[in-house]
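A short write-up of the structure that comes next.
Only one protein chain is missing from this complex, and each of the others stays in its spot.
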Amino acid sequence: MEQAERWRIAPGYELLWFEGDDGQVVYHGGSGDTHLIDEAAAALLHLLQSRPQTPIALSSSLVADGRVAADEAPEYTAMLLQELARLGLVEPCP
Amino acid sequence: MSQEEQANQQSDVLNAAQAEGGATPSSSRRRFIAGLATGSIVMTVASRPAIAGGGKGGGGKGDWKKGAWCTPSAWVSGNLSQGDTRQSCGGRSPGYWKANAKRWPSKYKPGSCKSSKGNCTEYKSDGTAFHQSKGGPFAGSFFGSKTMMQVLWLQGHSDPYQLGAHIVAAFLNASTIANYGMTPSTVVDMWYQLNTQGFYQPSPGAPMMTAEEVVIFIQNTFDN
Partner (left out) sequence: MRVADLSDAELRAALQGDGLDIRTGPFACRIRSELPDIADNIGLLYADQPLGQSDEFIDFDVRIAPPRGLRRWWRPQVLFRYDDWVPFKPLPADQAVPMLEWGLNWCVSSHAHQYLILHAAVLEKDGRALIFPAPPGSGKSTLCAALACHGWRLLSDELGLIDLQDGHCHGLARPVNLKNRSIDVLQERLPEAVFSRPFRDTAKGTVALMRPPEESVRRAAEPAMPGWIVSVRYEAGARTHFKACGKGRMFMQVANTAFNYILLAQRGFRSLGQLVRTSDCYELVYSDLDDVLALFDRLEPPETREVAG
């Protein structure tokens, strides 16, 4: 993954949220799919909802929030982005 | 009893069950195990693809699945169960094939119209015949020298259950629609069995379908 590349929420579709005590449920208006995701994935989506960001910036925010250990954060963030991209929730900025 | 008290009464059975249900969000949050998925997406309820096309059933179109109920053998062995919705098979009704002579596959001729004015309601005998003895696809002599198009137009008294009309429609569907669920030869066999033995059996040992049941099955393959 290109670390300087910025990522964004896939445009055109609304994300709806339900906050559970065991994770967050997110509804994707484009696919009509509903996902239960953990707090780290939810935090990443919320960060991208505020503005498009690079994996490095996202990774630092997750570390700052205490969600991921610093040494693992870059790889963890990259994998999270891939999983969320597979679900059609995020995409690299063109 | 409060929720907390109730929770305190529990043994560990449920905790074990819960752990089997998937990675807990907190574990994936704290540590990331290289080489495995993050476990951050705990589960998904996926939307099924909706199939275009209306239906007499009225509602639940978005739930339609193209599928197994489009074949006679699946139909006779299918189970009526809670929540089953009808499935789209992509078929067209006798009415469609009557009104859309231009859409017939070129191999079969609807024939020319008796009148040149307005929508055609009566066809000449110059189209493809119904029965094999007159050059058509189907066995027997039930409909004499009538053409396939003329059989589509027959009224109830000369076509009980509208079986002939439905057989022609199913045959044209099978000849034009990919993945309709039946091939043209399936439809030919369907008629052959009904004509010779009075019922249709999709495969040896399978439940038998009466003429009316065959019509009902064919109707369920129509999207319009």
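In this document, chain identifiers A and B correspond to the written order of the chains, with residue numbering beginning at 1 in each.
Here, a contact is a pair of C-beta atoms (placed from the backbone, for glycine too) under 8 Å apart; a residue touches a chain by one contact, two chains touch by 3 or more.
These numbers come from a predicted model, not from an experiment.
Mapped onto subunit A, contacts with the missing chain fall at residues 14, 16, 18, 20-25, 27, 29, 32, 34, 36. The set of subunit B residues touching the chain not shown comprises 1-4, 6-7, 9-11, 13-14, 17-18, 21, 42-43, 45, 47-48, 56-60, 62-63, 75-76, 78-86, 161, 198-199, 208, 210-213, 216-217, 219-220.
The definition used in the following text is that only the chains that are shown with their structure count from here on.
Centre to centre, using the average C-alpha position, subunit A and subunit B are separated by 41 Å. Residue ranges on subunit A touching subunit B, taken from their complex, read 22-23, 31-41, 67-69, 72, 75-76, 79-80, 83-84, 87.
Chain contact summary for the complex, subunit B toward subunit A: residues 23-26, 28-32, 34, 37-47.
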